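Structure incoming, see below.
Missing here is one protein chain; the remaining ones are kept as they sit in the complex.
Note that the chains take the letters A, B and C in the order they are written out, and that residue 1 is the start of every chain.
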Amino acid sequence: MSVAAQVVKKFINDPDNVVPEALAGIAAAHPGLVRVDLENQLVIRADAPVQGKVGLVSGGGSGHEPLHGGFVGLGMLDAACAGAVFTSPVPDQMAAASKAVDGGAGVLHIVKNYTGDVLNFKMGAELAEDEGVEVASVLMDDDVAVQDSLYTAGRRGVGATVLAEKLAGARAEAGGSLSEVADVAKKVNDRARSFGVALSSCATPSSGGPIFDLGPDEIEVGVGIHGEPGRRRAKHAPAKEIVEMMLEPILEDLRPQDGTKVLAFVNGLGGTPLLELYLLFNEVNLQLGDRGVSIARSLVGNYITSLEMAGASITLLTLDDQLTALWDAPVQTAALRWGR
Amino acid sequence: MSVAAQVVKKFINDPDNVVPEALAGIAAAHPGLVRVDLENQLVIRADAPVQGKVGLVSGGGSGHEPLHGGFVGLGMLDAACAGAVFTSPVPDQMAAASKAVDGGAGVLHIVKNYTGDVLNFKMGAELAEDEGVEVASVLMDDDVAVQDSLYTAGRRGVGATVLAEKLAGARAEAGGSLSEVADVAKKVNDRARSFGVALSSCATPSSGGPIFDLGPDEIEVGVGIHGEPGRRRAKHAPAKEIVEMMLEPILEDLRPQDGTKVLAFVNGLGGTPLLELYLLFNEVNLQLGDRGVSIARSLVGNYITSLEMAGASITLLTLDDQLTALWDAPVQTAALRWGR
Amino acid sequence: MGPLNVNAETVSRWMSLCASAIAEQRDYLTQLDAAIGDADHGSNMTRGFAAVEEKLASLDGGMPPGKVLITAGSTLVSTVGGASGPLWGTALRRAGRSLGDAETIEPASLADAMEAAVAGVVELGAAQPGDKTMVDALQPAADALRAALNGGGNATQALAAARTAAEDGMRATVPMLARKGRASYLGERSIGHQDPGATSAAIIVAALEQAVGAEP
Partner (left out) sequence: MGPLNVNAETVSRWMSLCASAIAEQRDYLTQLDAAIGDADHGSNMTRGFAAVEEKLASLDGGMPPGKVLITAGSTLVSTVGGASGPLWGTALRRAGRSLGDAETIEPASLADAMEAAVAGVVELGAAQPGDKTMVDALQPAADALRAALNGGGNATQALAAARTAAEDGMRATVPMLARKGRASYLGERSIGHQDPGATSAAIIVAALEQAVGAEP
């Protein structure tokens, strides 16, 4: 089956100008919360640099909104670097962001493990260090759909990135040092695992049509967030079975003990109605309950998306007292907000 | 062009059980914030009834999430009645909700103007009144795509509903009487106008496929939120032109004076990436600026949706000091939260 | 053919026939609603009449037909939602009320009941004939029933006339421009499509003819 002729319509003016125009929209929609550096395609916390606070910088290709720009603000990121759609930002952006948010306590880069992101952030960190900014980096690679190995690109960073940004951001807000803040992000990465399933493809502004073809009865199992196909294709199935399919590899890898408390994050990839995400969350809750794992905190919604892809990912994070308290701490961003 | 054979895949178990399973998911995801009455399909504020406070009840067909269940909580709704997908709830639900949230100060029903919603809420109000609950109702009909007339069903209630729930909810939280709270909702309806455009159709769990067909180069202009086709079909166009198409009938009807301050709400219908919604917001901001209207408050995101429909609506609300202060007041719901 | 005995059992049978006929046409009704509405009419009506059937089955016998209809109407109101729930619920309840406590229904009372039903729908929904709604099937059916009886026809003949009138009325909705209900949002674009509510109404009238005709 070919869907090559299929067109995905978009609200855009010029495919090459989508990101700057959207950033201008973010600036107009959230004055007081963030400012936008249009030249460097950065969303920056309005009051950055916060003196004495560790600065948090993340970024990546666009098309995953609200990640990362929607998470800039008190208790989370200090700056987000927006690349072209599905394309890592360039080192100059990370350098400019790091300089803009350095309050003298150093800057943490939270980097999703994709070759492009890793290389560009690495070069960006070097540029920033050349200009006197102390930089630490944490790599997120929580996607258990990808087999890890020394000889491959390794696991992808997906849902845990949102959690790391929140939790490390809370640690920074509470006065943590650069290494303490980095440790929280690493801890999140160590204790979180994710898995995604797509029911449809998505189209970038320049691809015009769906990135991959999917039969009317097929789903992609083990997808990432860049419209890439998954590890395998399966027949579409009831939500209950799909959740089993997703939880199994997560739990196999996470091996939670009986009585473990987790943060369960059911994330929409963009084109799945919230109604279905809550239905999935119900399944996750029931199935975890059956296995003696209890959900102590939760997040349900579209937080790390793949444009308009229909699909969802599940992320489980094993909580402890520190992480729970950091989760509950105030956050004030466009997409995640409480306590303020 | 026929897309009759097209399948829209969904995360569901049984098409007839989607709503209760999703409600169970809401209950599991937001304990402390809401409780769910599964028998009556109600999402109820955890601490309802709040003694002495006017109770706010809204509801409608499911498939518009986060409306209405995602707006239950402090400073907004006390209860939301969930109907089947795109089907108004039944009077028994409104009666049960009204009883559950009546803190002795009466209950306001916020009703979107659709025949089904109007009739069922009317009967529900009668049932509640029979049981001694004082009920006032406000009808939302802000959609300028539909021509109003005594001899038709009149305008539809769309985006302004979200704003009315927030602003009337804030008035109730601040101790307003039933008539004061109802007046705020009416005021919002009087001062708000909306217009929607769809780039794709959507599918209900029981329809299986798209509700209407749309050519690869066509858009639906003047759509509502139930997957119904719009007033007319137009050729797809750049975002700038589409925003012009949407703002024109809104401004024609609203007739804001030079210097007017508005709340601009760019709402996604479910399947449009946030990236594009911000791009639209940028256009709205630029075009309003050109006309001497300034945006004092804003809301961008998927708040009143039509399942996975790709599309967006624009709502403009003319602000005054009262409405601005009510908007800024704390709200603590699953989908809208600040100040707490 | 002897005089018809239209009683509580007839009404129950009618409701069962509605449940099965509508369940059978569920997808068709939903398709009609997809074209000019929101694609839920088939599931709405199916859900409602299934509930009615279940509810009536759970009752002890001995209720007069009018009360059975009131129960059926209330069940529709409590289970359907949408526009059709209150409208059909009201129709059946008004019909039931007009029948009072009589154990059997005379043809003339049947005509009264159908007129009461239509009046209830119009009062609640304010649709005029020609607005492209269920009224365009129901009003002609009620009129035809009354006219056939007035012209000396028996109940069987009168119900056949009502069924034909409902079906004609249903088809006549195709060229109409909708002025009520969801289809009215489409304006001119509603023209050329058959109204789903008029279609289910014709099914329900046909089921009535069948229920009465099947009188043992």
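The definition used in the following text is that a contact is a pair of C-beta atoms (placed from the backbone, for glycine too) under 8 Å apart; a residue touches a chain by one contact, two chains touch by 3 or more.
Computed from a predicted model, the values in this text were never measured in an experiment.
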Shown chains that the omitted chain touches within the full complex: A
Selected residue (touches chain absent from view) among A:Asn13, A:Ser58 or A:Asn120: A:Asn120
Residue among A:Ser58, A:Thr87 or A:Asn189 that touches the chain left out of view: A:Thr87
Candidates A:Gly25, A:Gly106, A:Gly169 or A:Gly224 - the one touching the absent chain: A:Gly224
Option from A:Lys53, A:Lys112, A:Arg156 or A:Arg171 whose C-beta touches the chain left out: A:Arg156
Positions on chain A contacted by the hidden chain, ascending: 16, 61, 83-92, 114-116, 119-120, 122-123, 145-147, 151-153, 156, 204, 206-207, 211-212, 224, 226-229, 231-232
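Just so it is clear, only the chains that are shown with their structure count from here on.
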Centroid-based (C-alpha) most distant chain relative to chain A: C
Interchain centroid distance [CA atoms averaged], chain A/chain C, Å: 54
Distance from the mean Cα position of chain C to that of chain B, given in whole angstrom: 32
Multi-partner residues of chain B (each touching 2 or more other chains): 85
